[in-house]
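What you see is part of a larger complex, with each chain still in position.
A, B and C label the chains in the order they appear, each numbered from 1.
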Amino acid sequence: MVEVKLENIVKTFGETVALKGIDLHIKHGELFTLLGPSGCGKSTTLRIIAGLDFPDKGRIFFDDQEVTYLSSSERGAVLVFQNYALWPHMTVYDNIAYGLKIKKLPKDEIEKKVRWALQLVKLEGFEDRYPTQLSGGQQQRVAIARAIVVEPKLLLLDEPLSNLDAKLRLEMRSEIRRIQRELGITVLYVTHDQEEAMAISDRIAVMNVGTVEQVGTPREIYEKPKTEFVASFMGKTNVIPAKVVEREGDKVTVEFEHFRLEGVTYTDKSDKVVIVIRPERISLKPIENAVKLEGKVDLIEYYGFFIEVVGMFGETRIIARTISDKDVMSLKPQGPVTFYINKDDILVLPKQL
Amino acid sequence: IGGGEQSTTATSTSKPSGGITLIVLTRHDTTIQMLAKEAFLKSDIAKKYNIVNIKFIKAPDSQWPALIKRGADIGWGGGPTLFDDLFKQGYLAPITDEKVLGLLGTQIKEDIAGMPMVRKGKDGKVYWIAAALSSFGFTVNKDVLKRWNLPMPEKWEDIASETFALDPPQVGIADPTRSTSNTRIYQIILQAFGWDEGWKVLTIIAANSKIYDASDAVREAVIAGDIAVGNTIDFYGYTAMKLNPACIYIIPKGESIINGDPIALLKNSQHPEAAQAFIYWVLTDGQKIWLNEDVNRLPVNPAVFDTPEGQKRPDLKKAYELALQTQGIQFDDARALATVYAMQFYFKATLVDANQELHRAWVALVQAYKQGKISKDKYEQLKAQLLAPIQFKDPDTGKMVTFTEDYAKKINERLIKDPGFKDTLMQEWRDAARAKYNKVLSEVQG
Amino acid sequence: MRVSKWSEKLFGTPLFEPLVSFSYLFPLLYIVVFLIIPVLAMLAIAFSHEGHFSLYWFKSILTSSYYVQFPPQGDFAIKTVTATGETVYLIRGIDFGVVINSLVVAALVTLLASLMGTIFAFIMARYEFKGKNFFRIALFIPLLVTPFVNAYVIKKMFLDTGLINYIFYELLHILPFRIKIDGLAGVVLAQAMTYYPIVYLNAYASFINIDPTLEEQAENLGSRGFHLFRTVTFPLALPGIAAGATLVFIFSLEDLAAPIVFQGDPLAKKLMSYQIFSKFLYGLGERSPEIAALSIIMLTLAVLAFLGIRKYVSLRQYAMLSKGGRWKPRVSKPKPWQAAIIYVVLLPLLLLTIFPQIGVVLLAFSKQWSVTVMPQGFTTEYVKQMLFNPDVRRYIINSLMYSGAAVVLIVLLSVTSSYATSRFKGILTPVLESLVIIPIAVPGIVVAMGYFYFFSQVFPNTPLDPTNIFSFNPAFVLILAYSIRRLPFSARSVYAGLQQVHVSLEEASMNLGASRWKTVTGILLPLISLNVFGGAMLSFVYSMSETSVGITLGSLNMQYAPITAFMKDIMMSAAGSAQLAAALGVLLITVQILSIVLVNIITKQRYAFIGLT
């Protein structure tokens, strides 16, 4: 278990600046997630922490020891690669025992530890198979066992589930969570799947092109996104470009198309804004004190658990989501529709480029 | 290339359909072929006879009859043995061209050093004429001799001696199944020393030698200093002398012969006139080819030494005069012919294929004697054992026999016709020879 | 139309389609008729003894100590002292008998070539150092094929008065005595120096194809240095290295150039390839059961090595790059001691191995090379002769024409066979797949013998009949031989190209109403044109330098002989001819470099020169 601190990490590859000065603080025994779109620098951050790449600038601390330029083999931060990187020429047993053999442990101790790891990932009986003889999920568990067996200070997981199908992904997710809790190790987890991040993490850092946009618990990030990017990245949402037309303290009036929303909270100086409204916060039934938007139905989509109504408001599409059939009963494509939105559910954020 | 000859150059490179293409069977190497073709096609004779191309076919001896049957025009080069063989089997046509016949006895001597330069049939007609002279001997690299502190060899016995029992071997010879000149050398030795004694000499020479595939390779090895002495035909020696001043060609005293290397009209020639015109050219103007720096052969027609080209080669002229005085042995072509294949294969099996064992046994024996590890008697006894003819099972009778001259005559033809027989016999010979050599070796060591 | 059961079974197409059937049958029949039948039919005589079926010849070979000799005889090295008092160690190797010698030589060559190839591949794949580009180019040089002259130069280098002794004995005084390498040792040396780049290329490809995360993971778990190499890098590259090594094994087994050049030493002749060659040439026209049996033994060894390794390689071909993995090659700066090895050991070694090609060029422009360390004198005479002498030009043109014609056939064969095997799963697919690659394992001299008997018996008294020496025209036979022997190079390339073109591109075309023919010509061929071109170029280069068939059948009528027959002829004949042969070697080198450059420019990829898997 270890506490990890990153101070102003900068990393460039030739022309591309992969990391533009990252600060992070990961606490003891936490499951911390880096979430962001492809190419935003998640893997780079992870590799720098693992000692596989070195930053151009900035410092890294494990507890209070600086490790910035320690080689990977001395650092004890073990990375589970996205593709598992199992050695195809070794059996499951040999894969897992590899790190222990390097530490020159006595043979029977190696054996004992490997058995323990196998049991932990529920792969007893698979020791003699080769990686190609395993399913994707089993391979992943071998990769995790291989990392855990050396008792790393820090476990780094790089999109470990992205190659799995939906069902297996769910299973593996709780598996990782369980192992992490059982062993109480610090885990840094990388993913681009916001649902996965929310389900698994203690805390999340949302990254965007080389910077950290927001750090917080899943709920903080979902409910109080600080930027347009974070808001739009956390699940399907309505992001409507708009303009501030009036200000009164931190209440403003914003305008899009010919619609005006009055008295919403906004503190930034920029007048170009986006209105962010989660589809499930839009009601199809009248509610009190709500903003009322009148438009017409573009599409009604049935998803089982919920139904989405896509409304057209001028040229702007807004999606509402409901779990009640009755709400949509009376609607028909191209017919009129009214969306009701509680002012508290309207988030106005400065427009990002 | 002369100035006013553009038109002929053009004809020699393009291929007009109307002209004559002469087909020449030859054993001459590519350089000679190229030179002859180039020079001849430019000559007035070629124009006169409308000869527009010459096609050389360099086939092994055994293929010549088949090719003659199909109508090749001229045979040129390959040594008298081959041509006498063809003559005997009736593959040669008599020369009728008066111009060619006119050369005989005037410009071209009918015999030199006791050897015929013209083959006349019982009918008195001329069947082949030597186009070049050759003698057989060794080419020596003096630098290498000095390097290994070896005496200059003068006779075949010199290289068939303990002096040359060396590692690495400093003598080079060629495989008779691949080299007509070396075949002739071995035949000379067999006749000079007699069959039984001759084989002993051959055995020691082989024991002292590296055996190359072809005589060209032997010459190259001498020039390159890879070996000190190599059995070669004279002109290889002259070439070596040109290329490397340390080299010298030596005719073994009293043990060599002068050969005429023939040219002949073939039985089924389609263009006998044109073919004889070519023969005439070879015997006159074409003699200059031999003087080329890359060829260095002795012409048969000394008139060529009077030409401007000839005056540039006083060295060859001297060699020519030396050859005229050579004392050779009496060489019986017919006798040589009667065992030629048997000799080649026996040599190949017992001396070439088994060379590794032979060489080791011989060198070990000589060294043991020189270092005093064995007595003189013991040495002589083992040497005799090493040189003794091998006993082998005759595949036909099942009896144990040795390779006598009569036996060689008996199986000579069959070896060519029956590959299974040949393979069986060669295996017998090879294994028997190797066993014999290995036995001597183990006695020396043990 | 109803589904045709046999069409589905044989060709994998439920509806009978002429084009597909042709793609199967044309290459299949071609190879069967022009490779399998001639070779097997010729070899059949090995089983007859005194008119009966018998294993006599095999028994007699395998029990004769000429062919198999245990314990081996001779001294590996012999010490002699010259009159000038210098000590010379003559290294020749020991004699296990013809068959075992061949195996030992091939094994040693394979080992040496693998060692050198792997080491060079590793530093090239993993280190960034000054002069790397020189290394990169230099490592290609030994691949440039200059038959005979190459081995000739190597032999010269290792004479007691040659370059090696000059440098290490006379100049640097590193060696306390002179050495001279001859015999089997010479053959091993010449072959190892010639063939190691084959391993290099395969190993290099393997090293850079190892998923870097596999090594990073090991490092991340605490491994480094040689441990990392031993436990992860090397085992993963092994299949590629092994593939290259097999090729070297087979090439060494069938090589004729080195034994011919080293023939002065009786040991160098005690190799299967040489024995077959020499007996074949002498006994032209006779069917020697002993040679046939020897050929079978050689063929069997080659095929066994080939199949064995194919099995191993296919078992261990790890799908290296997994989806989503990062593609950052692991390249680092060498540490000081590593740099020292690179510059002090490997650089001289590299220079040594490219010297033969340099020597060929020097030789081509020199007056003579006899007892000196380097060729002497400067002249352009031989190059001029090569370019302007009509006869020499004819050989060049012959070779160009034969190779060109062979390439046309090869393209047709490789496109049809690859199309059939990559797109359809009939029971003929695996058959065809093996047939197309098998020519690699059939020694050239065996093909030559097979053709000799095949054509003389099937087409007697025609220009195709090699015994019909008077009017025999080797053109057709050589084109056939080239097209078969060089087919695998092109077929692999086209097959690789086809694998990169997803089938759905063709299905989409047919689904939109296009016929099979239109789909192949309009969609498929344009998409694989670069692979076809690259493969064709490769086959062309190797056809130009083909020796075995060229110097045997090709030399039966010099009028139509290819360049290699001429080279062999002049190498071994008139004086000054080594220079002319070298000049031709320079021409071959030029053709090869041009082809490689062309392929690189046009296909924009570094073309693996030789690949097996």
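Here, a residue touches a chain if its C-beta (ideal position, glycine included) is under 8 Å from a C-beta of that chain, and two chains touch if they have at least 3 such contacts.
The structure displayed is predicted, hence computed values, not measured ones.
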{"item": "Number of copies per protein chain type, counted over the whole file", "value": "A x2, B x1, C x1"}
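The rule is simple: only the chains that are shown with their structure count from here on.
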{"item": "Centre distance in Å when chain A and chain B are each reduced to the mean of their C-alpha atoms", "value": "90"}
{"item": "For chain B paired with chain C, centre-to-centre distance based on mean C-alpha positions, whole Å", "value": "36"}
{"item": "Residues of chain B that touch chain C when the two form their complex", "value": "12-13, 23, 29-34, 37, 55-60, 62-63, 66-67, 70-72, 141, 143, 146-150, 166-168, 172, 177-178, 210-214, 216-217, 219-221, 223-227, 239-240, 242-244, 246, 294-295, 352-357, 359-360, 416, 419-420, 422-423, 427, 430-431, 434, 438"}
{"item": "Chain A residues touching chain C - in the complex, by the definition given at the top", "value": "43, 50-52, 71-74, 77-79, 81-85, 87-89, 98-99, 102-103, 132, 146-147, 150, 159, 162-163"}
{"item": "Of chain C, residues touching chain B in the complex", "value": "49-50, 57, 60, 64-66, 73-74, 78, 80, 82-84, 90, 95, 156, 159, 161, 180, 182, 260, 263-267, 270, 278, 281-290, 368-371, 389-391, 467-471, 556-559, 566, 569-570, 572-578"}
